[in-house]
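Note that this complex is displayed minus one protein chain, with the remaining chains in position.
Up next, chain A:
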Amino acid sequence: MNMQPPAPPTASDVTFTRAGIVAGLIAGQTLAAGVLVYGIVFGVLASEAKLTALEALLMSGSIYSGTAQMAALQGWAHTRLLLPAIATILIMNARYVLYGAALRPWLGTLPAHVTYPTLFFLGDGNWALSMQRRASGEVDAGFVFGSGVVMFVPWLVGTAIGVLVGSAIPDPARFGLDFMLVAFSMALAVSVWRGRSDLRAAGAALVAALVVNNFFPGGWTIVIAGLTGALVAYVTFDGEART
């Protein structure tokens, strides 16, 4: 923790410390509960698709993306073809290309043995949480790693529970837990909102997201929303550095 007066973070200030990792582990706790439940949902689906516990865990451990795994599982059950399965993953996870690009100014100066494991553990929730922290001056990239790991573990545990216990699990929607990521997105959106200067990019992203969601629901909504927001911010940039 440095106690210098707050200044806009620059690349040379970036650190990756144990304290940052611990802060991420703690901040990710709430989201971890939702991820656990989501992991259980995938585990149940995997057991219904006759996957063994090992196969389900291998999927969760290597792909680590709920929507992509569920879509791939459905496709594989029908066709058992490799290329459509890979294409499904690429489409459902295309948003991570944006997430990684947005992390470049923060993680860019760190060594590869730190950045690539951090990127491996990247999820929607911990990325959003990290970007919110970054906007309020966080320099310690350990936060991104810690908040990622704290969601990866319950993802695997949830998958295992889902496969083993199967459909005996009560419907998580009853407790509103399917709403967790949306709820967090709203809270973080309020937090990163800087006022009028965000209005154009945010409004354009909303319109684009609603249109895409109407015609191609699924993996593309988030990607198009993110791209639209970035494009509008790029085009309407007025030369002033905003922090």
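As a working rule, a residue touches a chain if its C-beta (ideal position, glycine included) is under 8 Å from a C-beta of that chain, and two chains touch if they have at least 3 such contacts; residues count from 1.
The rule we apply is simple: contacts and distances are computed from a predicted model.
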Protein name as given in UniProt for the chain not displayed, "Branched-chain amino acid ABC transporter", "NADH-quinone oxidoreductase subunit L", "Succinate dehydrogenase" or "Extracellular solute-binding protein": "Branched-chain amino acid ABC transporter"
Option from A:70, A:139, A:160 or A:222 whose C-beta touches the chain left out: A:222
Residue of A:21, A:160 or A:180 in touch with the missing chain, whole complex considered: A:180
Residues in chain A touching the chain absent from view: 30, 49-52, 54-55, 58-59, 62-65, 68, 72, 76-77, 80, 82, 85-86, 88-90, 93-105, 107-108, 115-116, 119-120, 122, 124, 127-129, 131-132, 135, 173-177, 179-193, 198, 201-202, 205-206, 209-210, 213-214, 217, 221-234, 237, 239, 241-242
